[in-house]
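Here the complex is missing a single protein chain, while all its other protein chains stay put.
The letters A and B name the chains in turn, as written, and every chain counts its residues from 1.
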Amino acid sequence: MTYFWGILFISLHAMVPITLTAVGEVVGETGGLFNIGLEGILLLSAFTGALGAESAGPTVGLLVGMGTGALVGLLFSVINTYWKGTQMITGIGINLFAMGFVAFGLIVLGAPGFHAVPAESRLAAIHTPVGTLSPIIFVALVIPFLVHWFLNRTRAGLILKAVGENPEAADVAGINVNLTRLLATTFGGVLAGLAGAYISVSWIGSVTKGISAGRGFIALATVVFSGLNPLLALLGGFIFGFFESLATWIQNLAGSKAIPWQFVAMIPYVVTLLVVAGVIGRVRFPKALGEPYKRE
Amino acid sequence: MNEPNRKLITRTLTGLNPALESVLAGILGLIVGAILMYIWGYNPWKAYWALFRGAYGDSYGIASSIARGVPLVLTALTFSIGVRAGMFNIGAEGQVYMGALAAVTVGYFTLPPGLHLIVGLIFAMLAGAAWSLIPAILKITRGVSEVISTIMFNWIGHFLAFYLVANVLVDPLRGQRTIAVPPSARFPILIRGTDLSYSVFAAVAFALVIYFLLWHTATGYEVRAAGLNPTAAKYGGIKSKRTMLLSFILGGFGAGLAGATIVMGNPPTYAVISGLPQIANAGFDGMAVAMVGRNHPIGILIAAVFFGGLTAGGRTMQITAGVPLEMVRVVEGVIVLTMSIPELVRIFRIIRRGIQKILRREAT
Partner (left out) sequence: MNEKSTSPEKSPEYFLRAEGITKVYSDGTVALKKVDLEIHPQEILGLLGENGAGKTTLTKILSGLLPPTEGRVVSPRGPVRFSSPREALEFGIGMVHQQFALVGPFTAAENVALSHERPFALLNLEETKKKLEKLMEESGLRVPLDIPVEKLAVGEQQRVEILKVLSRNVDLLILDEPTAVLTPLEVDELFSFLHRLREEGKSIILITHKLKEVSSITDRIVVLRHGELVGDLPTSQATPAQLARLMVGEKIEEEESAVELSVESLPRRREEKKATPKREGEGILHVEGLTVQGDTKEIAVNDLSFDVYSGEIFGIAGVEGNGQTELVEAITGLRPVISGRATISGVEITGKDPREIYRLGVAHIPEDRWRLGLVLPFTLAENAILGVLRWKEFSGPLSFLRWGKINQHVRKLIERFDIQATGPSAPAKSLSGGNQQKLIVGRELAKDPKIIVASQPTRGLDIGAAKYIRDLLVEMRNNGRAILLVSADLDEVLALADRMAIMYEGRFMTVAAPDELDRETIGMLMGGMAKEGV
């Protein structure tokens, strides 16, 4: 029985960065921009969030992480709206930069490759009789609902969907396509930034050059799985988190030859492939996703 | 300035336009790197000087730079062949893993030297191509975005490789790594005392083959045409499904070959180490090389030496100037970011027009 609570709590913790990042990207992709640089944002904000926490406390750390995400998201959107860049390449550039910057930064801070965030700089956990929870988990549970409400119940949400689906029609209706996309993707960056800072300040409590561990890409996969529905992104995040915790659990269980942990770890990616291939449900994406918008 | 000279200068500037864009991006990357170094308290001049010396300062450095560049040429070509065909094939990362592991399997049987190596290369290329097959089929039959499918396959390949290294191909005597590639299947060292092996010829050969294929055969023409204008290509009787499939397979060959060159050309281990440190990131770095090389085999060869130099020189930079070599990846990232902005071209055109105006004024 202790296994149940253990796995549940780890899954909830693991769910957070994926759900937050995915929900942010849902907003961004609804507007039409495809940000492959989420991994880079996670990495960068984990690092900057840790620094922020150490200098001024955990809350500041989280805010610094969100700010980092906002900056990168802003840079990405400006390049790909007003400057008509190529989204794929910008994203790859962000990832490369982040890899180098964080690795470099870690060495400069003194410990090559690894940096633990001291306990007093970490976010206070909530203690329950069966385990600890991070407060951010609740944030991650609530935000998808808020975003869902925003997308479906406000005019701004409608405008965002129009921009992603048919920017020409939105333009004709007097909507500022570039500005809308910019705001959406920057918001996505903020959530990804929170996710990254959460990893270093609240959950794992350290920064390594691989701390993001591909979660940015898992988030992209979750976005596909969700079909741009924030609630499904929450579910997807939990499922991926569950398999991640399962994989860790199996790996730590010496003598478990039932299923090698590597195959368990593969499951999220295989599932995404199946979803994307149309086997599981039919997913419909905004028609203008990934295309730069040029007014004729 | 007289007429023929003016024409020559204008022609040169026009022709070099794409190359100069890359140079501009490179300079910008170095500048940002310098700024970061300065902020963290390092001396950028000392660092770059060490970098340059380490990369190109002596024959050992040059050999090292080229050696580091060999796999980059191949993974860059994987990406570029995709771009030429109108797609984003970012699956090189996973295909490299598969290629490297396939190459290692030659350790399980013996063959005369030379032949042993070639068989290993063939295994590697086939493995790389096989790993790109499912994304290719998904794209061609169901229009599935190759970006997502290749990313997924990168990660599936990552974990599969972990599994194979730890459980299937493991060296029973050593653990933590696969069996080694036997001497009969290794690339001989080209320059003694360096780590530059004959694998460089494999890379150059592949690049040349791709060049000839794309620009000097009807098949390659069809690939490029379909990538640039699928509608006109269809009107010209070109089947874009065929060209896409071909591009995926060729790309897989390249990435598989890259994995093989790392494993079969890399003293002292000649094996895949657990955690995949030697072969990780070859795919992503290759993309940066491809972009700077303007997705052309010749440009890629040059860019690979540059990026290889960054890595090789990075070590010297770390030892001599104390700057962690990870700074190199920062520079790479900025370069790629810069290259994603087409406005760069416009800025450049403005500069060029300005120069033309000056030249014209002088003529009158």
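We take it that contacts are C-beta pairs under 8 Å (C-beta built on N, C-alpha and C of every residue); 3 or more make two chains touch, one makes a residue touch a chain.
Bear in mind that the values here come from a model prediction, so they are computed numbers and not experimental data.
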Checklist entry - Among B:L115, B:V168 or B:A232, which residue is in contact with the omitted chain in the full complex? => result B:A232
Next on the checklist: Just to verify: which one of A:I36, A:I159, A:A192 or A:L289 makes contact with the chain not shown?
Outcome noted: A:I159
Checklist entry - Hey, which chain A residues sit against the chain that's not shown? => result 152-159, 161-162, 165-166, 168-170, 172-175, 284, 287
Item to check | Missing-partner contacts on chain B, residue numbers | outcome: 216-219, 221, 224-225, 228-229, 231-237
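Basically, only the chains that are shown with their structure count from here on.
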Checklist entry - Per the centroid of Cα atoms for each chain, what is the distance between chain A and chain B, given in Å? => result 28
Checklist entry - Can you list the chain B residues touching chain A in their complex? => result 36, 40-41, 88, 90, 134, 138, 142, 144-145, 147-149, 151-153, 155-156, 158-160, 162-163, 166-167, 281, 284-285, 287-288, 291, 324, 326-343
Next on the checklist: Which stretch or stretches of chain A touch chain B in the complex?
Outcome noted: 34, 36, 79-80, 83-90, 92-101, 103-105, 107-108, 112, 209, 214, 217, 220-221, 224, 260, 262-263, 265-266, 269-270, 272-273, 276-278
